[in-house]
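Please find one structure pasted underneath; my questions will follow.
Omission of a single protein chain aside, the complex is shown with its protein chains in their original locations.
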Amino acid sequence: MPKALQPHPDRALPAGEAREVARRIHASTQDLPLLCFHGHVDVGLFATDEAFGNPADLLVVPDHYVTRMLVSQGVAPDRLGLPRRDGVRTAEPRDIWREFCSRWQLFLGTPSRYWLEHEFSEVLGLDVAPSAETADQLYDEISARLAEPEFRPRALLDRFKIEVISTTDAATDDLAYHAKLAADLPGRVIPTFRPDALVHLDRPGWSDLAEQLGERADTDTSTYQGYLEALRRRREAFRAAGALATDHGHLSAAASPLEDAAATRIYDSARKGEVSADDAAAFAGHMLFQMAAMSAEDGLVMQLHPGVLRDHHPDIHATYGPDQGHDIPVATEFTRSLRPVLEKFGHAEGFRMVLFTVDETTYSRELAPIAGVYPTVRLGAPWWFLDSPDGMRRFRELVTETAGFYNTSGFVDDTRAFLSIPARHDLARRIDAGYLAKLVVEHRLEEDDAFQVAQDLAYNLARTTYIR
Amino acid sequence: MPKALQPHPDRALPAGEAREVARRIHASTQDLPLLCFHGHVDVGLFATDEAFGNPADLLVVPDHYVTRMLVSQGVAPDRLGLPRRDGVRTAEPRDIWREFCSRWQLFLGTPSRYWLEHEFSEVLGLDVAPSAETADQLYDEISARLAEPEFRPRALLDRFKIEVISTTDAATDDLAYHAKLAADLPGRVIPTFRPDALVHLDRPGWSDLAEQLGERADTDTSTYQGYLEALRRRREAFRAAGALATDHGHLSAAASPLEDAAATRIYDSARKGEVSADDAAAFAGHMLFQMAAMSAEDGLVMQLHPGVLRDHHPDIHATYGPDQGHDIPVATEFTRSLRPVLEKFGHAEGFRMVLFTVDETTYSRELAPIAGVYPTVRLGAPWWFLDSPDGMRRFRELVTETAGFYNTSGFVDDTRAFLSIPARHDLARRIDAGYLAKLVVEHRLEEDDAFQVAQDLAYNLARTTYIR
Partner (left out) sequence: MPKALQPHPDRALPAGEAREVARRIHASTQDLPLLCFHGHVDVGLFATDEAFGNPADLLVVPDHYVTRMLVSQGVAPDRLGLPRRDGVRTAEPRDIWREFCSRWQLFLGTPSRYWLEHEFSEVLGLDVAPSAETADQLYDEISARLAEPEFRPRALLDRFKIEVISTTDAATDDLAYHAKLAADLPGRVIPTFRPDALVHLDRPGWSDLAEQLGERADTDTSTYQGYLEALRRRREAFRAAGALATDHGHLSAAASPLEDAAATRIYDSARKGEVSADDAAAFAGHMLFQMAAMSAEDGLVMQLHPGVLRDHHPDIHATYGPDQGHDIPVATEFTRSLRPVLEKFGHAEGFRMVLFTVDETTYSRELAPIAGVYPTVRLGAPWWFLDSPDGMRRFRELVTETAGFYNTSGFVDDTRAFLSIPARHDLARRIDAGYLAKLVVEHRLEEDDAFQVAQDLAYNLARTTYIR
């Protein structure tokens, strides 16, 4: 007998006295539309609206949460079909799917399992759990579903009640898909400006990108001033295409401006391919400050998520490229690092910064105290490894007492996995409902206030954080 | 209908099975007197015993927990009447009060809300919650209360059952108010010796303070040895005035002694106004060691609370001065930093050190292991941003298993807000009751032991930590 797949209606709600309160609170938010202002779904999905591929290429291969767990238990990346830079792919989708299904128990206790159960059950209408035995049956059932018109990306956008979703787009992107989407689905799928590749001068290929940036912006990027101007113009183009925000992933939160002469010198050395690692790091921090300055001018919300050492394993990176699960967090510092930005823009009218972290030690020590006094700062939802039931609970417990609820951004997902979006929002709403219910039953919050806060966390705060 | 203000009798107690046990434990401690050995209330309050001013100047303007939250949501400091260095004040008390009341929801989930509800209800006898609608009514009601004789500071001292309260006084203070209080209320309001301003050689105005110190101590402070002698004499004067402790707020816990020659050289350079930032930091660490040495001699308990980067925003500091909510914690290190002090005095008969932190990562990693072996060290109550329901619970959970209960100092508040003192002690007693009750219902502690520990945490340990 295969095991049934039946997500429980009370899943991720607290047990005991708080459950009944949590149920009521969750019921009051579960039908609110979804705001996805920090997404990473590929824009092409919505622009072309083609049917999704097979189950493996939809649900396993591109989801680094899933592949990293399988790799950690000895499944070779090639057997999971991780896209190789040399283009070779030997694994068949059905075999990949079997690898995954037969190791379903590895995901016990993880948010991936939680999201996938939700996707399987509520989105795809499956009723048996993955296992070696059920793999083929599930593969076929999912394949059949994906061929139906109501499983096309735009149809799901409606079904998921996604009010707005942002994609993440390189500063050099031509935004052609977004132009099409602005016509087809006005205001619904919007770009986010991500200049990371352009501000890290020592990454291979930087020169070519700077060149591209110049072409795209119709500006000469052979000088530092031209480069700044080109970035400014691209931000403007993104804004015109509907963007509300920028997105910055740096190794540290360091954001100290350089003197113009120093920035120019480093930029010039990078043009000659001679930039040192220290200079490149200083320039990245300088550009974080410059991006803040531009945000203060043009009003794009600045999203910062520092503290991940990307591509920890060089061979994996060489063979499979970035984002293959080998990104490991490091301790992160905000108080001193962001001080130059906060000195200058922390109280500035037009500025808005949303801070994310994967270093929980900064929640109560740095982030809540910063957001709890600087009017321009909001704390983003628990990010990446922390976008999980206990991770989200700890975020509230560590942040609320100093920053309150209203200095947080409301829930925004952070995913490439389109089908997981409803599960992620629903889980966040459940965890917040549980946290609020606990405060209610401990008589630290009155129930009517809890309902208001729940609505704000699930919807209103994301809206007011990003749309200004 | 304005919302009623009715703090629940079970507030901040755990739900479920543990509640009944927690109630009993809390009931056993709730009438114990209060010991306030780490206070920051202005001594003038008790010396002059004048009536408090208006509600805004009592409850909003001087409470940086309250003003920082309002500022974080866009209320300009001037609209809150934050005292400017140029003396200009435009906001009327009633308007400040309205700003506060109309944003009461910002405080949901914070300890400020918890304390204020207690103050409004139990101390001031109000029965409606703050809101835009009730602001004026509350303003008038509170004003009327404050004019009554039973709301004078000394009357409240009795009503609050405050057995001893310490104030915090600059090393250069003349202690005149304390002389008066020693006569009027012997042993009840005592000074604490705070030399911070004198050991940070690079702060503006240091020279003048060193001069004042010399005059006050009748000692020539033009030399380093004279300066040490003057500090020694002032400590003696504080002890004579009833002081039990010293209080030290440094950016780090570094406490490495310098050679005499090096200390002299740095001191001399500071006298000429030429001290470097590095030298000043080294001297501050050196003086922490010297203060420990003097404590080992004179028996004053040494309280250390490091790890806050003060005045994070220079413009706010320039306009409004210190302590305006723009103080942000940084990661703190104790194991290596305090080693010189602990090598020398960690097992010394007369020495006693109480350690505070706003970096929770040090609880289980450094502080509990240190206090769990060095007989001279006690861990102070959760401090500042951590003086909160979940903050206090985490403290117990992270500290007890390594340091036990008896290496902690018992609850001491840390507040300038006199009216909040009963609320803070009561909240701590509730959280400790809840923590103990949880251990009881999980059969990790027997109930009779829990009652004894609760008494010790609420009263006995503070007494034995400070009175020796």
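Per-chain numbering from 1; labels A and B assigned in written order.
Everything below uses one rule, namely that contacts are C-beta pairs under 8 Å (C-beta built on N, C-alpha and C of every residue); 3 or more make two chains touch, one makes a residue touch a chain.
Only a predicted model underlies this, so the values are computations on that prediction, with no experimental measurement involved.
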{"item": "Among B:Ala403, B:Ile421 or B:Ala458, residue touching the chain not depicted", "value": "B:Ala403"}
{"item": "Selected residue (touches chain absent from view) among A:Ala27, A:Ala144, A:Ala176 or A:Ile328", "value": "A:Ile328"}
{"item": "From B:Gly346, B:Gly380 or B:Gly434, residue that would touch the chain that is not displayed", "value": "B:Gly346"}
{"item": "Hidden partner chain, residues of subunit B it touches", "value": "16-18, 331, 333, 335-336, 339, 342-343, 346-347, 361, 364-366, 368-375, 377, 397-398, 400-407, 438-439, 441-445, 449, 452-453"}
{"item": "Touching residues on subunit A - with respect to the absent chain", "value": "7-8, 10-16, 68-69, 71-74, 105-111, 114, 309, 312-316, 325-331, 358-361, 385-386, 388-391"}
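By our rule, only the chains that are shown with their structure count from here on.
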{"item": "Cα-centroid distance, subunit A relative to subunit B, in whole angstrom", "value": "40"}
